[in-house]
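With one protein chain removed, the remaining protein chains of the complex are shown where they sit.
Order of writing sets the labels: A and B. Residues in every chain begin at 1.
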Amino acid sequence: MRLSLKVEPRIETPRFLGFMIPVASLVSALLVGAVFLHFMGVSPVRAYSTIIRASLGDSYGISETIVKAIPLTMVAIAVMLAFTMLIWNIGCEGQIFMGAIASAAVVRYFSVDSRPLMFIMLFAASATAGGVWAAIAGFFRAKWNVNEIITTLMLNYVAINFFNYFIYGPWRDPTSLGFPMTPLFPSTARLTCYCGTRVHAGLILALLLPLISWVVLRFTRWGYEIRVIGENPKAAGFAGMNYVKNVVLVMFISGAIAGVAGMCELSGLQGRLQAGFSGGYGYTAIIVAWLARLHPIAIILVSFLLGVLLVGGETLQIVMRLPLSSMLVLQGLILFFVLGGEFFRKFRIRVVWPEKQSPVKEGE
Amino acid sequence: MGAPDPSRLLVRMEKITKRFAGVTANLEVDFNVRAGEVHALLGENGAGKSTLMSVLYGLYRADSGSLSIDGKEVAFSSPRDAIAAGIGMVHQHFMLIRSQTVWENMILGLEGLPSILPKRVIRDRINELSQRYGLLVDPDASVWQLSIGEQQRVAILQMLYRSANILILDEPTAVLTPQEAEHLFETVRQMTSEGHGVVFISHKMDEVMGLSDRVTILRKGRHAGTVDTSSTTKEKLAEMMVGQKVIFQIEKKAASPGRSVIECRDVHALNDRGFPALSGVTLSVREGEIVGVAGVAGNGQLSLCEAIVGLRRAESGRILINGNDMTNTSPKVVIDSGIHYIPADRKGTGLVPNMNVSENSILKRYWNRPVSKRGFIVWREVFQFARELVSRYNVSTPSIGTPVRNLSGGNLQKLMLGRELSDSPKAIIAAHPTWGLDVAATKFVREQLLAARDSGGAVLLVSEDLDELLAMSDRMVVMFKGRIMGELDDPAETPLEKIGLMMAGDRSGEPLEAAIEEGETA
Partner (left out) sequence: MEFILVPILTAAVRSGTPILYATLGEIVTEKGGILNLGLEGIMLLGAYAGFAVSYSTGNAWLGIAGAFCVGMLLGLVHSFICVTLKGNQVVSGLAMTMFGTGASSILGRDYVGVTIEGLDKISVPLLSDIPIIGPAFFRHDALIYCSYALVIFLCWFFASTRQGLYLRAVGDNPRAADAMGISVAKTMYFYTMIGAGIVAVGGAHMSVAYTKMWAEHMTAGRGWIAVALVIFAIWHPARAAFGAYLFGGVEAFQLRLQAAGTTIPAPILMMMPYLMTIGVLLFISIRKGKGIVYGAPAALGLPFFREERD
């Protein structure tokens, strides 16, 4: 018998691997990305250093990174919640848009002078809009097993078109010289910013949500239910848990969080609906959730990391004339390598020599 | 019957060792098959029988040891090599593509066939083999429409079609009625008379004694012995299998049944495909008695259990629990009224494999105090409950934080049993509770069920093991195609043949022609 490579499932993963593997995946992805950039006639050294300098080089850069990390964290939590029940919410992008549209509608038609009241309405409107948008897909999935990946994705395109309708049409600012944007929000509808940077009060939510979701999942009855339904729907039915109700509820909450993230972006950052509103947060958040292995606290960290990439991407667009979508290449590569890394988490490779009975070397 | 030829070894396995992650399934096992013999491979569940045969069939590669076919040493890297060498295996779960027809399944994976399949030639060969070995099938039928017995015939033919010289049958009678089993044995005898070798994996001693020429016993992955069947007894075999003297009798006190706890009146239900699973079932289970449900798998037994506990919709009829109409209530209401269900599929329905022991232990009680208070789960209470459960029911686990998927079948069952029995339920519905368990665990499960019955609980026991049912049941019903064929008030005294006929669909007790009808799986 010749020597053979055996692939074996692991019984449990050593702790340090659980941490090392995502890191190794990230590094590998960046390396391959460098190769790719090089072949595109872009200097990878210049590109990566630009990214680091732009996002971490000075306090303004860091604040911009935080600005990007805020919606990423919130939406990643939304994705994580849905995925706990094994529901793929790929529609966060659309839910963000719907939240923003609803907020703009409130400002346009129901503006009040009281700031607290304004924000209550904004919060409620954006949460409901995003929530309903997601719950539709959730309901179809729960009731008729319609693939939610496709429905949420299609709803993304619908939502973006809806958004375009408003900013090109009835809500367009007449003083904007034909550019597709709404008038600026009044100050009653703007979130406070800190220290002269663009970091807005949405930061509070971004830090609270992971904590709240961690507590809910680990310590509440409902958290237990949705974890069981996600891990084994048949056992959940056996225990008397209601599948349809929980799917719709989880999707609603997931969409609501995304909708609120849209509201925060609008109210804290941009101040008006305009073209290029969301830079693909809905999709990047999926990577955040996966890279963080669905752990709420890790999501905060990973969001920051990806914020670096996003800020860097915008700078690259200006400085090196790379299209904005180019950061998608890196994001896609990261996801590929994270998937590859999962293999080493679940399995181990042993080299078995035929003469000796016991394995000699363990390959990681 | 041709006499086995001791001089010609069709298969020789020497010192076969096979390990999986953390488990040694076979340790230096020797095994050989002579031409023209039926060689039984006996052992408890988990002893390593299927693993050893999977090595022979090329599904697994042994870590060490040698394998010779007809005197030549070989190394199989996949079933393709084994099939080419004349080895055929009929697995417990048949390797058939249910959506395809019999003839399409027959040529699955065959080399050297043209792209445009010669359907007529294939069908002719199927019919020829069919006649020769008495395995009647319709080549144009779709597999999902066949009964389990018919599917097994197709699986066997699959191997004969490939000119298998050595046929391995893995627990073949688990899914057959006694008559079908007899028919299978005839086919086996026909094969051996032609000089083929047949390996018969089983844990049923009676069959082994009746059919085989030699028996190899495996115990905990090791070779415990190989004997000639004619020179041994059931007791000796059992002793070799378990390693100590085995008591066969189940101590059962006389039953004193009370009021009816579970009552089904003319219940109809559909299966997942929309076909009838239950066609008018009427039965009752009283306090202090065990009612056994016999029948070949797929005749509605599991659907009946699911209907009672609210996991399957009853299209018509009534289900009463403690006198209250509970037809089509939610499973939670049923659980709260004291009915506990121990499902057959442990990792599928009964437990959540990726969650740990403590999280699984509260699956049926997480909405009650003391485990949950005002919407929050009090983990301290959960851990205490889990620890008590583990110690009382002897669940062997590294800790209560171990993911349940790492536990062995026996311990999974003990955990489930403990969870369901821990607050003296009024009724227990147990589906195949001892399937896949070793002798010690089986004994434990049976004792628990009897104890529940003795303390006044009502027990509905579904099992494919007729011996178990006959030993445990106070009353027994036999199901066939969603109907109750007969009710036996004294199952131990009823002739086995009568039960077998009912399992095959005949009420009257007279022999019935086997008809090919639409079947379904539970």
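In this section, contacts are C-beta pairs under 8 Å (C-beta built on N, C-alpha and C of every residue); 3 or more make two chains touch, one makes a residue touch a chain.
Quantities reported herein were computed from a predicted structural model and do not represent experimental measurements.
**Student:** Just to confirm, in the complete assembly, which displayed chains does the hidden chain contact?
**Tutor:** A, B
**Student:** One chain is left out of this view; which of A:Leu30, A:Ile150 or A:Val319 touches it in the full complex?
**Tutor:** A:Ile150
**Student:** Touching the left-out chain: which of B:Asp140, B:Glu186, B:Asp272 or B:Asp325?
**Tutor:** Checking each option in B:Asp140, B:Glu186, B:Asp272 or B:Asp325, the one touching the absent chain turns out to be B:Asp272.
**Student:** Touching the left-out chain: which of A:Val199, A:Val216 or A:Met327?
**Tutor:** Only one listed residue reaches the unshown chain, and that is A:Met327.
**Student:** Tell me which of B:Met89, B:Met191, B:Val208 or B:Cys264 is the one touching the absent chain.
**Tutor:** Counting the whole complex, the residue in contact with the absent chain is B:Met89.
**Student:** Quickly run down the residues of chain A that touch the omitted chain.
**Tutor:** 7-9, 36, 40, 42, 88, 90, 140, 144-147, 149-151, 153-155, 157-158, 161-162, 164-165, 168-169, 283, 286-287, 290, 322-333, 335-336, 339-340, 342-343, 346-347
**Student:** Please identify, in ascending order, the residues of chain B that touch the omitted chain?
**Tutor:** Residues 20, 23, 25, 57, 59-60, 78-80, 83, 89, 91, 93-100, 104, 107-111, 113-117, 158, 272-274, 409, 436 of chain B touch the chain that is not shown.
Operating definition for what follows: only the chains that are shown with their structure count from here on.
**Student:** Indicate the whole-number Å distance between the mean C-alpha point of chain A and the mean C-alpha point of chain B.
**Tutor:** Each chain reduced to its C-alpha mean, chain A and chain B end up 46 Å apart.
**Student:** Please name which positions on chain A make contact with chain B in the complex.
**Tutor:** So the residues of chain A in touch with chain B come to 1, 4, 8-12, 219-225, 227-228, 231-232, 234-235, 237-240, 242, 352, 354, 357.
**Student:** Spell out the part of chain B that touches chain A in their complex, as residue ranges.
**Tutor:** Going by the criterion above, the answer is residues 17, 20-22, 61, 63-64, 75, 310-311, 330-335, 341, 343, 348-355, 359, 363-364, 366-367, 372, 375-377, 379, 403, 406.
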